[in-house]
Structures are given as structure tokens and as C-alpha cells.
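Left out: one protein chain. Kept in place: all the others.
Now for chain A:
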């Protein structure tokens, strides 16, 4: 079969996607594939336990479910759709800017419509496959405990993935047309983050405003939402009904999704080639003017710190990631604001959220400053000891975290000085721990490789997450049950010690 046929392109794209996935999972090391597959199977099996705890009680629902249950299911489908839309926007944007094999294909005598139709279908397939993978434990549990009718939820997940991909492609193309290729990249990245986090945060904000808690289900099951919900005969319930096993609703949902994708592909494929060419020509045309280039008197470490801060400020990943962290801090900030008036005990919830955010953000910052160096030779040949370089970089991470959390700590200090102190200490420790993990596992890389940082060491990624969670719990417990706080601190220190023991630096 000719490579230029639709099937040939599809096979080519699938092969590339599969190898990219394998490289990401194995960090490019051959011989690890079998271990990774085994680990994935174990992990997937393990996921059935939390899935059981989460949805086990809903397994008894049937097609005759009440309005409240339909609202919860519909909201869950909507949330999944938004998360997939967020993921798909990122994937589509990457196709525009990552040249990969496009130069070769676009210079070949093949109609570009054909190439981009396959690329769009591949995006939809990848997004859907990932969604099915994550949804599988939940659906398995529901089907096992409640009956085979729940298996139709797989069809809904597929429909959600297909329609989210279609909308993502349309959104990306629209952005290109409206704001041009230069701004689309950053805006799409921010949009992806806002869409992904926005729904959860909006529900939390609604919960805080109405009940003073962070519970999303409180809002979804409230009378106010039920009053606003459409009539039971509305087509808006089709996805929820399809999840519950309604075959007609499932067929309708799948049909609409496929039709939407087909429509987008037919409309967009003919112009996508031009958009990709435009995106490429933008990256070759340096027009972004920046004032500055200040020659300052100061220490050599100061020069390093200034450089790191400039690069962090201009890092698109960091902009979107910080935005996400800040978005997640909106609900606790709102809770803080409400607590000024009623002195609610719920304010304690703010501490773990801030500490967790500080730890996670520090992990990313630490990677960018410690491992992500685009000119390692320059820094290595500079006349200052490596320890001074490393110290300057760690200072940048800690100062960055301080800049993000201080605006939250100041009002907290006015309301509860002790809690502010504990939160500040928690943030400092969580940030220091995340930085230490990055130091132990550092591998020199270009900053643009940030997306792959988590695959360079799965162990470090999990350790970073456990450390942040551990310090968040420690800070919260220190404020409520200090003895348990001590135990939590000891446990988290144990996690760090274990991480250090397994780190390459220690092994060397």
C-alpha cells in the first residue's frame, strides 16, 4: 500500500504516536518497555480500589435514576469533556508548532488535506484512548457491581473524546484566525489550563458562596441547581442517560460527536496546511522587541539570579502552570475572605492547599532552574564554583515560591498569625523538599524539554507528589492535631529519605 493513501498516513501517524508514547514512558531507554507495561497493568488494577471507593455507591443506579443523580452524572460528563478539551487544545497546538516530520510530508507531492485529516483523526484517537484508559477502572467497578448496562459509559467516553477533539481543533483554528500564530501558542496554553481547572474551581466557588465549604457535590445536589436543571425530556440529559445504558441516547451522543468531528475535519483540513506554514514562518521571524539588557554592578550569583528570573518570567509553561496554581488558590482565597466575617473554622483548609501548591510549583520551578539549562557550557566555563551556581538557582526557586504565596499569607497572618506561620513554614519545607528531589535526580536538559521532565524519573515524580501531599497534611495536622502532625512529618521525612536512597546521586 502506498504511504500516500489515507490508510498509509494513518499507519505512519499511529506508529509515530506509539513510539512517542513508549519513549515517554521509558524515558528513551530500551529494555524498560516490559517493566513499564507490567507497572501500568499493576497501576491500572490498583486504580480500581479508589474507583470503588469513589463510585461504588452509585452502582445501583438504573435508567430510571432520579433528577439529582442525573445532575451528578451530567456534571461528571461535562467535567470530563472540559478536561479532554483542555488536553486536546494542547495536542492540536503542538501539531501547529512542532515541525517533526511535517517539513518532509509538506514538501512531498501529497494533498495536504489528506495529511491533516489523518492528523486530526489521530488527535481525536489519542485523546479518546487516554480518556478510555482513565475511565476504565470507574466503569469496570460500576459494571461489576451494578450490571452490564454501565458498559455503555465506554461509548459516552469515546463520544466525549471525539467531540472534545473536534471543538479543540475548531478553537485552535479560530485562535489562529483571530489573534495570529504568534499569540495563539501562549493563549491556547492558558486557555487549556483555564478550561481544565475552571469547571472544578467554579463549582468550589459556588459551594463556598452558598455553603461555606469546598465540596462540589454540595452544590450539584442542592435544590438551587435542581431548580435550574432542564426538563427530564431535554436532550441535555442524553449523555447522562447514555451512561446509564440507554442505547438510543448512546447512539445519538456518538452520532452527534462523529458528525461534529467530520464537519470540523471537512471545514478545517483544506486550510490547516496554510496555518502550519504561517506558524513556521512566525518562529523564523524575530520581531519581539524587548527593552533591557541591563549591565549591572553586582555579584556573579546576582547575574545568575537575574537571568533565571527573566527566563522564568518568559517561560510559557511557567506562565500557564502558575496561572493554574493561582486558579486553584482562588477557592481557598475566597474561603479566607469569607472567614474574615464569620471566623469559620473552615479556614484551616487553606493551609494544606497553599502548602501543596507551593510544593508542586517548586518542583516545576526547580526543574527549570536546576536541570533546564540551555547554555550549560557557558555557565560551566564561567569563573565561579559550581556550588555558587547551584546556590543561586535554589535561591531563585525559593524566592519564586515566596512571591506566589506571600499575597495569601499576609491576609492570613492578619486573621490568624499562628496559622500563617505554620503555613509559611509548610510552604518553605515543601518547596525545599521538592527542590532537593530535583537536585538528587537532576539530568541536564533543555528548558523546552520540560514536558518530558516527569518521564525522566517516575520515581522522582511520585516522590515529589508524595512529599507535597505529606507536607500539606503535616501543616494541616500541626494546626488541628499536633501529635498527628509530628507523625505525618516523620512519615514524609521517611519518604524523602527513601527517595534520597534511590536517587542516582546517592547510587553514584
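Everything below uses one rule, namely that a residue touches a chain if its C-beta (ideal position, glycine included) is under 8 Å from a C-beta of that chain, and two chains touch if they have at least 3 such contacts; residues count from 1.
Here, contacts and distances are computed from a predicted model.
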Name of the absent chain as recorded in UniProt (options "CoA transferase subunit A", "Na+/galactose cotransporter", "Pyridoxal 5'-phosphate synthase subunit PdxT" or "ABC transporter ATP-binding protein"): "ABC transporter ATP-binding protein"
Candidate in contact with the missing chain, chosen from A:14, A:78 or A:379: A:379
For chain A, residues in touch with the removed chain: 282-300, 302-304, 306-307, 310-311, 314-315, 374-385, 447-448
